[in-house]
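Here the complex is missing a single protein chain, while all its other protein chains stay put.
Coming up: chain A.
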Amino acid sequence: MTPELDTETRAAPNYDDQFDAIVVGAGLAGSAAALTMASRGLEVLIVERGSSPGAKNVFGGVLYTPTIRELTEFDDAPLERYVAERRFSMLSRDDETAVSLRPGEWHREPHNDSYTVLRGEFDEWFAEQAVEAGATLVTETTVTGLVRERGRIVGVETDRPDGTIRAPYVVLAEGGNSLVSEGANLKPTESRENVAVAVKEVLEFPDREGVIEDRFRLVDDAGVSYHYFGEGAVGDAFGGGFIYTNEETVSVGVAYRIEDAVAADQSPEETLNAFKTHPAVAPLVRDARTVEYSAKTIPEGGAESVPDLVHDGGVIVGDAAGLVLNNGVHLEGTNMAVESGYHAARAIARAADRGRTDAAALRAYPEALEQSFVVQNLERYAWLMDAVEADRDLLFEELPRAFADAGTEYFRMDRQPKEVHADDAKDVVLDALGGWTGAAKLALRYRKVVT
């Protein structure tokens, strides 16, 4: 007896309007949106250009997780370490002046919802949560444009043959380099003053058990987040450097404005190498081997650069929407991406209930975002970038040097009385600040960063 093929096959499958929504990009914003919609019973297609979610995604290294915790079974998430120490460090050419915080509370669950993660693993896991909730994922497929009818977004075009697919809603979660949104005139191309370039290396320490724990004073799953400013971190550019500890590796990188990379002719590679060899940084990364090198662009235009978030049949979320906060003390983006994907998905689910796809029916998304920490934080610090730009020499070069010099004077060991040292230290700082008046003005100008 001969066996037979018993499958029912479809000669020309067509999925036009078989999905309620198409999500462009399986990063954190896209997967948060897909997961939220799928959990509410919508049929969702996620289109990802990498070979797996996260394969193309880059960030510094710390993920803030209060919303992700609400959306999924967070216990299974592939986390590296929780952040047990935050350190802010000013670097001049060869000095370091630092402030470090290690609150006991951060050692306890939920660890202030701050964890280092590796995106290749985390994003794949997060997208899996969306797939488990019912979403469909296609990888190695690049969305190249939108399909529109009388202005309304009705689907996407991809780089594959037979590559157009239609759906009532499109969620643009394509990241900072948002070619689809820009190509469809949903947002202007950002100017280079408002975009930072970031480069990052992941380092491992071959044959050295416990080296991360020893160098960064850690036990168990504790980790650190070190931020560096000043000319020792990124030379003449406006930006900073960072070190984050993963489970077995360390992420080290720099981020600064593309404008400065061009104007100061400062390549990301040179800048990162200079940072890694700074006397305060080199011992932390000594004898390491680079296992990964990555780069990305960060939209840092702040509240003013956020485009219209809703259109007929489409929404923009995450980095594509410019939802990144960098005020020097707080560097946040992925948490805002998740939050925006979540709110966008809820708005779509409600609009779908009413059978509507027009922008007005999706307004609930930007309204919810405005009420959330995302827009509130962006607006709170909207003034900051301009102020820092105006004071950049003072903040990034003169002050780091002055604080280092003041420290040197204050703790000087010679045969002079301490009063002389204290006066010298004070003079160095006041010189840099422009006297007591300058100091008072500066304090007033930046009080809102921390208060």
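A few remarks follow.
Going forward, contacts are C-beta pairs under 8 Å (C-beta built on N, C-alpha and C of every residue); 3 or more make two chains touch, one makes a residue touch a chain; residues count from 1.
The definition used in the following text is that contacts and distances are computed from a predicted model.
Per the UniProt record, the absent chain's protein name among "Helix-turn-helix domain-containing protein", "Electron transfer flavoprotein subunit alpha", "ABC transporter permease" or "ABC-2 type transport system ATP-binding protein" is "Electron transfer flavoprotein subunit alpha". Screening A:Ala98, A:Val138 or A:Leu394 against the full complex identifies A:Val138 as the residue touching the chain left out. Only one residue from A:Val24, A:Leu45 or A:Met385 touches the chain missing from this view: A:Leu45. Although one chain is not shown, part of chain A still touches it, namely residues 1-7, 9-15, 45, 136, 138, 141, 158-165, 206-207, 289.
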